[in-house]
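For this depiction, one protein chain was excluded, whereas all remaining protein chains were kept in their positions.
Labels run A and B following the written order; every chain starts at residue 1.
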Amino acid sequence: MADTSTSASGTPPEGESRRDFLLYAASAVGVAGTALAVWPLIHSMNPAADTLALSSTEVDLSSIAVGQAITVTWRGKPVFIRHRTDEEIEAARKVDLAELRDPETDDKRVKKAEWLILVGICTHLGCIPMGQKASDPKGEYGGWFCPCHGSAYDTSGRIRKGPAPLNLAVPTYTFLTDTSVRIG
Amino acid sequence: MSGQKFDNKIVQWVDERLPIFSVLKESAVDYPTPKNLNYWWNFGSLAGFMLVVMILTGIFLAMNYAANTAIAFGVVEHIMRDVNYGWLLRYLHMNGASFFFICVYIHIFRGLYYGSYKAPRELLWALGLLIYLVMMGTAFMGYVLPWGQMSFWGATVITNLFSAIPVVGDYIVTLLWGGFSVDNPTLNRFYALHYLLPFVIFALVFLHLVALHTTKSNNPLGIDVTGPQDTIPFHPYYTVKDLVGIGVLLLIYLAVVFFAPNFFGEPDNYVPANPLVTPPHIVPEWYFLPFYAILRAIPDKLGGVLAMFGAIVILFFLPWIDSSKVRSAKFRPIFKQIFWIFLAVCLVLGYCGSQPPEGQIVVVGRIATAAYFLFFPLLWVLGKIEKPKPLPQSISAPVLKGASAGHAAQKMEKA
């Protein structure tokens, strides 16, 4: 590339290879330096230390009656916690896996059968499904119904109808006691 | 556009429709540049490099900043403490302003020494000064954003300059503030403008370059290029030389950023803004100090403000004030001395601006202010009476003949 503009005096041939080496070395170091300098700029857009420090939430479950549900915030996202009734558990368990778009047994999606804990974000395009309040439509399968594009989830949060491809996600969580749980 | 031919078919296809490659080749590759430019000619490209650094770091800082007086100070500390590499971005940006000004000041004084403002480069010079003015506005408003004590009181003092304007002064200041003191509306508009003005600078730099490539570069001898034997293509000669400059600049700049990041700063700006307490000794950032000294040298409010703005405005008229036809100080023995005195006067003014206005500082400040303004009429007179040394025939001629002037230029180039 440097050679294209050698319109001035002729270059001594013995100097050529050393200049080429220098050219490659300098270019390589320059390119590497630029690439390294870009990293802090990009990395500054990743979550900051204080954001990461808030990445777990503790929830007290004692006040949630059977059949009720609450929504808590975890990492800025809604998390659904539903205290399922025996009928809901029963309905979730007896579904034939072959019917499911995203086959998963109910057992795999809960740690304690009465507590269903899900990230409340529709796997289609990120709307928040309805079904938390008693007055909400819960869809044909008694779980949640997403008003944006009509996805319906069952009492295990599995996708049953509509455009969403996957079941509602289960966050990582641990039970600290029988009535308190840490999400994240 | 210009009938350039490119081997690559895609490049050729694009170029026939949008001549970016032709323009690039003409203005950054083949561009004929005087062969005798010394390292002082690096500072234009270095200033451009700093502008890019400032815009890049600034954009990513802006993603984490919030212009609200209640949280601005804490948000900057959040950047320093919690955002990944936030401290690096912030220190790069904060010190980058200083290094941008260092490059621009050297660039201006280089232009002064070698007479680069003279015909036909008057507009090139004026565009450069415009860039400098917008830079000062941008830097001032940027300094307000961390909302420390110096931010607040700097903003208060500088905006109050406009209250010196007769009749409408107070209305203008209220308009600038968006209230009855520097407050949240002020911070918000300063942030908006601080984000906007760098792109105005960018546009002005573009015009500056168009003007440069129209009149072509001046050179240390200050004489016109007589033919192709006087020039070399910009690439690779000056691209590689500019890279050397960038390397050296980075060494100094990064040493400050990593090892003395608050060298140019004021401790008071790490105290949150308090509208009820003025710090005992308020000073602007160092790059404003000479003008601050001129402001304080005149014991009259309006007079001081006029002198301060006048000190910059008069530079626009320099091409017409300087009556000498010879450009380079190399061939103007008396001008050369006066140039160094002028530079010293500017430094003394800067020092006076940094000190509390008491005792001898006031006297020195006034003498230096007078000297600053005396420079310009002196320059006019000098052009009439000074007898310049004989100019060389051409840039390449003295080298061939081994004349002393050409030799000196070569030596400087290598140094």
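Structural remarks
One rule holds in what follows: contacts are C-beta pairs under 8 Å (C-beta built on N, C-alpha and C of every residue); 3 or more make two chains touch, one makes a residue touch a chain.
Rule of thumb we're sticking to: contacts and distances are computed from a predicted model.
The subunit not displayed here is recorded in UniProt as "Cytochrome c1", chosen from "HEAT repeat domain-containing protein", "Cytochrome c1", "Tryptophan synthase beta chain" or "ATP phosphoribosyltransferase". Contacts of the undisplayed chain with visible chains (whole complex): A, B.
Residue A:Leu54 is the one among A:Val38, A:Leu54 or A:Leu125 that touches the chain not shown.
Considering the whole complex, the residue from B:Leu124, B:Ile361 or B:Leu379 that touches the absent chain is B:Ile361.
Annotation: of B:Trp40, B:Phe109 or B:Tyr270, B:Tyr270 touches the absent chain (contact as defined above). For the chain left out of this panel, the touching residue among A:Val29, A:Val66 or A:Leu125 is A:Val29.
Residues of subunit B that touch the chain left out of view are 35, 74, 77, 80-81, 87-88, 91, 232, 236-237, 240-241, 243-244, 246-248, 250-251, 254-255, 257-259, 261-262, 267-268, 270-271, 280, 337, 340-341, 344, 347-348, 351-352, 355-356, 358-361, 364. Not every partner is drawn; the one left out touches subunit A at residues 2, 6, 8-11, 15, 18-19, 22-23, 25-26, 29-30, 33, 36, 49-50, 53-54, 63.
Everything that follows uses one rule, which is that only the chains that are shown with their structure count from here on.
Taking the mean of the C-alpha atoms as each chain's centre, subunit A and subunit B sit 48 Å apart. The touching residues of subunit B, when paired with subunit A in their complex, are 29-30, 56-57, 60, 63-64, 78, 81-86, 88-89, 232-233, 235-236, 243. On subunit A, the positions that touch subunit B within their shared complex are 1-2, 5, 7-8, 26, 30, 40-41, 43-46, 48-51.
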